[in-house]
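The complex appears here minus one protein chain, its other protein chains still in place.
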Amino acid sequence: MAAVLDVTPESAWTALWRRLQQDRVGAVSLGIVVAYLVMILFATAGYLAGGWSREVGVPYANPAFLGERPNLEGALRKRAEHKGVAPDLSAIDPLAPKYAEWERRTGELKMTEPERAMTLPWGGDRWGRDVLDKAIKGSQVSIAVGVAAALCATLIGTLLGACAGFYGRWVNDVLEWLYNVFTSIPSILLIFSLAAVLRSGAFAHLFASGIWTVVIILSVTGWTGMYRLVRAEYMKHRSREYVLAAQAIGASAAARMFVHILPNVSHVILVQLSLLVVAFIKVEVILSFLGLGVPLDMVSWGTMLSEAQTELVIGKWWQLAAATVFMAIFLTAFTMLTDSLRDALDPKLR
Amino acid sequence: MSALVSVVNLRVSFVTRQTRVEAVRGVSFDVRHDATLALVGESGSGKTVSAMSILRLLPENAIVDAASRVDYGGENLLAAPAARLRALRGRDISAVFQEPMSSLNPVLTVGEQVAEVLRLHRRMNARQALERAAELLAEVGIPEPRARLRAYPHELSGGQQQRVMIAMAIANEPKLLIADEPTTALDVTVQRQVLELIARLRERHRMSVLFISHDLGLVGEIADDVVVMREGEVRESGPTERIFSAPRDPYTRALLACRPRLDARPRRLPVIDDFMRGGTAPGAALERPPAGANLVEAKGLRKEFRLRTGWFASKSLVAVREVSFGVTRGRTVGLVGESGSGKTTVALLVMRLLEASGGEARLEDTDLLRLSAAQMMAFRRRIQIVFQNPYASLNPRMSIGRTLTEPMRIHRLGADEGERIERARRLLQRVGLPQDAMHRYPHEFSGGQRQRIAIARALAVEPEVLICDEPVSALDVSVQATVLNLLLDLQEERGLAYLFISHDLAVVKYMSDEVLVMREGEVVERGAPEAIYRAPQHEYTRKLLAAVPRGLEGR
Partner (left out) sequence: MVPTLAGVILLIFFLFKFFGGDPSQILAGQVASQEQIDAIRRELGLDKPWYAQLGIFVREIVSFDFGKSWMTREQVSGIFLTRLPATLTITIPILLLEISLAIPTAMLVAYYRGRLLDRAVMVICVAAMSVSFLVYIIVGQYLLGFQLGWFPVQGWSDDFWRNLFTYAPLPILLAALVGLAPQTRLYRSFFLDETKSDYVRTARAKGLSEPAIMRKHVLRNALVPVLTNVSLLVPGVFVGSFLLEIFFSIPGLGREIYLAVNRSDYPVIQAVTIYLSVLTMLINLAADVLYTFVDPRIQLR
């Protein structure tokens, strides 16, 4: 047992900040995560990677750091751009008589197509889109989905868990039944079922665009972990003396649940929320890879990986690398930050 | 004769990421052969760390100064190689800890755990070790030792678990047994049995015992030598007789005087400060108002818990059975009993924090148990409660100011927030805390201070009745006196009626005008404190009185 410490009065959050600062790994991780958030803000506002879907390079443009590697498809496209002449097939081509007319018509149209670049900073994909831009935009989408889904799942799980843990008796029984129903269904099957109905079903048009399909799928499948945790915490706290004391002075049930207990449980919820973000991002990537995630007009790390599979076989590896690197750095930093957060919030280590 | 173990100039620090704290600062003491040495002190005194240093059983972040020595059999244990230390542990020197339930491995049987320490230090096969284990269990007084070999720790009572720990500790006939508050977590009657066991074993095996405790009464009864520690240093040491009859150090004198005695009832309990400043114990006896009309009257209180044991079966547990009492303004009714007696349940029933299964509890003319939640709100102003654990009864995330103003806000006391803050400040002043506490948080205060804040919160609504549920049990002896004095002062000032609950007979006797002794949910005896003390009628009361440690008088 230690002798009395020289304790400077500070709130829990100030203490947290101080401890994080001293934890070098935590500080670096925080820096990286903040950098990503800044990048995402710019991307959302359109200042960064706004034109990711434009085909600015030749197909499979080489990354700048590889320079002039042979690029068969790109070279072909470049030549076609400049020459614009196709071999003469008029003998067998039934449409041959029409060509002259179409040439005349297209000549009347003004098309400004910028010169297609041969190399891009991190290379180009099959249609010549800038991989770096895609990676940045994909970061925005994947992280946004992960965070939004985590917040939704946290909201659902916390509300239900608080009620189940605090009230007990029949409320607990009903919610436990609900929990059992959701956890008996293997999560992959629930995800697939939801994906199946939301794409083809009555509300398909509502969810056709945007990230909300994925967010709904993830939060409906993923709230159970948070529920379990919050319920256990509320069960632990509801018979603690400070809650009894609150009841003794006449505080209402809602006040006890959210004004008294919730601040004491928030650190647990925060850590779990961070874990959910990581887990959901990883699931989103897989779903988007399978085509069940974000809609076709958006890019995420998952869609990049789905293209990467075929690209790899012909030796174009940079899109795979870009998606992997961006994702790995973010998730590693975020996980290390969560670890540091958990250590810093642990009351026993204070 | 040279000492068995000599601790010389021990310095131990703990390192966390930010700070380095010195827990033990140059402590020295000797443990004699075949004698009991008690290390006495309050929490934070460093007594446990000092004792555990002998076996180097310290947490990973502990640093022992290179100049410190622990001499045993001619070698310095602090410098010995790990293998040597492991050979000594459990064989020459062994330990018993405070919490027997968590100190035993829950997934191994009792027999396996006792046999383990035997096989570790002797050549025995499994069967022989279990045989010997059964003998040891019999020696420590466990009934049906053979059957118990196959039992798991959670199937035994707290007292039995501690006996198992002791069996493990003496299995290899150690020369020294280190006992770290071995009876603190046990009921008073069980405590008595365990202490007698240790004394018997000590004599039979000619063992030395290093006994760590905060309870001076206990120490006075069982120890041959005493070392008094405070904040990492030794304040005084010597033979028990001398220390108790003629203490030299002011802290030692304060410790001895602070406990409410069973045979006197002074107006105020002496506190540490009285002695540290060179004063003496205050004199005059306490005066109490006479008995009168009951403000609070409970009749036939009953609480039954239903436990579901299967799909359709259930078991009932009666926690409170036919409890009746009455409290007058300005007077105190004391409820005393061990754990499981139902005394805390009674408090929760009267406060409507738990729903009663039967009976009534009247405040003046209204039966509190029949009120709806909305009607109860009005009465929550008139009757309040102070809980046992000061570390758990204040919301760690609420500032003191908010904690105090919340009840006022709920009951619409004070015209506006400003007035409420004023009242809160005055309350803090009354309980002896500084004004700037308003913006601070519970973790910045000590246990005694937190309990005073809890009292202030209870007073915020200006109640007429205060229920004190073990208000000082979690506090150090020196701090207890401060809180008890405060409670008495407040009662005199405001004419509060108290229901005072505790397992500590001395404290209950000191505070109460009428005492009720509870056991397993029932009141087995009631009467004036003096009468209960001098002429206990019920057998259980007698047992309870006999079990209370009395210091030197108990030897």
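Here the chain labels run A and B in written order, and each chain numbers its own residues starting at 1.
Everything that follows uses one rule, which is that a residue touches a chain if its C-beta (ideal position, glycine included) is under 8 Å from a C-beta of that chain, and two chains touch if they have at least 3 such contacts.
Just so you know, these numbers come straight off a predicted model, no measurement behind them.
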Discussion item. From the list A:Ala61, A:Val243 or A:Ala308, pick the residue that touches the absent chain.
Written reply: A:Ala308
Worksheet, complete the sentence: The listed residue (B:Val49, B:Leu88 or B:Ala347) that touches the chain absent from the view is B:Leu88
Item to complete: Spell out, residue by residue, where the missing chain touches subunit A.
Response: 177-178, 180-186, 188-190, 192-204, 282, 285-286, 289-292, 301-302, 305, 308-309, 312-313, 320, 323-324, 327-332, 335-336, 339
Worksheet item: Which residue numbers on subunit B touch the omitted chain?
Response: 55, 57, 60, 86-91, 94-95, 97, 99, 102-108, 116-117, 120-121, 152, 154, 165, 168, 308-311
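Just so we're on the same page, only the chains that are shown with their structure count from here on.
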Worksheet, complete the sentence: subunit A contacts subunit B in the complex at 1-7, 9, 11-12, 19, 22-23, 240-242, 244-251, 260, 263-264, 347, 349-350
Worksheet, complete the sentence: Per the touch rule, the subunit B residues reaching subunit A in their complex are 14, 16-19, 21-23, 43-49, 231-232, 348, 351, 353, 377, 380-381, 384-385, 387-389, 392-398, 406-407, 410-411, 440-441, 443-444, 454, 457, 460-461
